[in-house]
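Just one protein chain is left out here, and the rest sit where they should.
In order of appearance the chains are A and B, and numbering begins at 1 in each one.
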Amino acid sequence: MASPHRKSKFRPIWDFPGFGGLSVGFFAFLYVPILVLVAYSFNGSKFAMVWSEFSWRWYLKLLENDDIHSAAINSLIVAFFAAPAATIMATLAALVMVRGGPFRSRAFTAGLITLPLMVPEIVTAVATLIFFALLNINLGLINIILAHTVFCIPFAYMPIRAALEAMDPGLEVAAQDLYADRWDAFRYVTLPLLTPGIMSGFMLAFVISIDDFIITLMVAGAGSTTLPVYIYSMIRTGVTPEVNAVSTLLLAVSVILVSVYWLLSSANRKGEAIG
Amino acid sequence: MRKNVAVDIQQVTKIYGTGNAAVTAVNNVTLQIYDNEFLTLLGPSGCGKTTLLRMIAGFEDMTKGHINLFGEEIEDLPPNQRPVNTVFQHYALFPHLSVYENVAFGLRRLKKSEAEIDHRCKEVLALTQMEALAERRPSQMSGGQQQRVALARALAPNPKVLLLDEPLSALDLKLRQAMRDELKQLQQKTGITFIFVTHDQEEALAMSDRIVVISEGKVQQVGTPQAVYEAPANRFVANFIGEANMLEASCKTTGKNMTFTLVGGGTLKISTPDVAAGDAVTIMIRPEKVKVLAKTGKKTTPSSLQMEAKVIEQTYLGSVTHLDLACDGQTLKACINQGAHASFATGDEVLIEIPADNCRVLRS
Partner (left out) sequence: MSIKRLRLLGLLPTWVTIGVLMIGPLLIMAAVSLMEANVYGGVHLRFDVSSYVQILFDKNLFDETEFNPAYLIIIMRSFMLALGATGLALLIGFPAAYYIARQPDHRKNLLVFLITIPFWTNLLVRTFAWVIILGRGGFMDQVGSFLNIIGPDESINLMYTNTAILIGLVYSYLPLMVLPLYASMEKMDVRLLEAGADLYANRYELIRRIIVPLTMPGIIGGSILVFVPCLGAFIAPDLLGGGKKLMLGSLVQLQFATSRNWPFGAAIAMMLLAIVVIALMVNARAARRHAVYEQTGAEATHG
């Protein structure tokens, strides 16, 4: 009996028909709006929503907009203070939480660090607003930096803790066996190995700070507008194509930073696989 | 008595991947498995035995060939429409369901009545002595208990064929030996055809009606445990099942009794139909059939070959002692019963005897 190749399509039992197509639809849903926004930022038309031709004109116009410049600079100042502050605190906390042995306030600290993730943003925003207003703290950008530092801590903390947990504590023991004291072991073994994790944490904190809108909107006083808040006011006062261009730039910054973070952490994963 | 064929495997081939990366897992296997028999697929890991089992269950596609179940084609049926059930290697018990609900799972899918489900579940749980633990979760049980539940779950829908994929491999030795007897009894009690996959030759010898030895995707030999042990079809089977001494030889004369001359000298007269004059062959003899005598001992059987040898190592194993013997430049293994013979010391010069009746001629 000759056995030709079988004709019927075989499908492993865990392979559900249609799920592949639905997944394509899922990714399309996630990305088509972003791509539409990016495409429209190169729209030559004066009307934000009507397509005419490819043009850089709105990007050129951004160059001339002083308000956008100062908003962007404010955003960068805030992120460059809030992200490092949060990263330093998160690093110290992660070191204690992962390598600090057992201690009583561990669960409390873990809860405290995740608290900013749990509370709805709008609640944090108004609570912070009330706090600053009632205590009469009115330090312009510093108010924003303080508020950002708080919710950046958990985002910086997560990758740093993960990197520390993945690190072999035997390495520090080995360093101490080779006559390093505890500080040397930290300085020459733990810290260099933890650097990619700390960089990842910084990257995420930076992105979260740059992108924050609601808390900044509520906390920011006059003259301390950040880029997202400025974009919001542009949208409110009438949609011009300039919004598309500045939005695209903001998207690009986030995507680049998060991609760098991903490459850093996947390099970490590969290192582990070898080690 | 004509035996009923339960599973008819016709020229089945399974190739994974394509082009240069193609790997042939199962290579043109043809096999009849009879109703009500305990058949073992035996082979080293990666030999294709599990792939064959999974093709019968419907989890894998065949590249070529046909599988019939009681005369009906099943190759286009998905696993949930085949009247076979599987005991998985790591049990694959549903962690979110109780023992009872695990056992009832198949019956519920078959839309049995609640009374019928209850009756059948109690029956198979009793059969596997798990009635007392019916309400437990799989995570609350030992490996041996999980094993029994897996068995009960697969037996509950009363399959025509039960497939067992190395079900004892995760158990410790004592439990494994106890489960062997139980599985054998269960098969006889239920009358279901068991197809049992294992890489453990002892398991295969202890339980099976027939053993199928598989290597590199091909069937090497099919036979009863005695047949595959005493009359292995080739060097692979001889080496894989039990231990074997291999002596290279050439075939001298034709006729009913042929004479084989060993490479190291010495001749043996053995009757065998399989070889022709001039063939280079291998003579296989099991260690326990090699007789070891003191240097002054006398030949015990006429049709045997005697050689001088030296004990180079001995391993005491309680009921038996294994000897490694240097003989004509090669090492032979012997296995002697404690007390039946005088004991030997390492370095002793001895006489060994190879009875022709216990030799098996294999083509090289």
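Definition applied: contacts are C-beta pairs under 8 Å (C-beta built on N, C-alpha and C of every residue); 3 or more make two chains touch, one makes a residue touch a chain.
Keep in mind that this is a model prediction, so the values were computed, not measured.
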Among the options A:Phe10, A:Trp56, A:Tyr188 or A:Trp262, the absent chain makes contact with A:Trp262
Missing-chain contact among B:Gly65, B:Gly106, B:Pro225 or B:Pro287 belongs to B:Gly106
Full-complex touch with the removed chain, picking from A:Val78, A:Ile153, A:Leu193 or A:Ala220, is A:Ile153
Missing-chain contacts on subunit B, rising order, are 57-59, 78-81, 84-86, 88, 90-96, 105-106, 109-110, 137-139, 153-154, 157, 170
Residue positions on subunit A contacting the omitted chain are 13-20, 22-23, 25-27, 29-31, 33-34, 36-37, 40, 47-51, 88-90, 92-93, 95-96, 100-101, 103, 105, 109, 112-113, 115-116, 118-131, 133-134, 146-147, 149-150, 153, 204, 207-208, 210-211, 213-214, 218, 228, 231-232, 235, 239, 243-244, 247, 250-251, 254-255, 257-258, 262, 266, 269
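Here, only the chains that are shown with their structure count from here on.
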Dist(centroid_CA(subunit A), centroid_CA(subunit B)) in Å evaluates to 58
Listed in rising order, the residues of subunit A that touch subunit B in the complex are 1, 3-6, 8, 10, 12-13
Subunit B residues touching subunit A in their complex are 10-11, 13, 58-59, 61-66, 75-76, 78-80
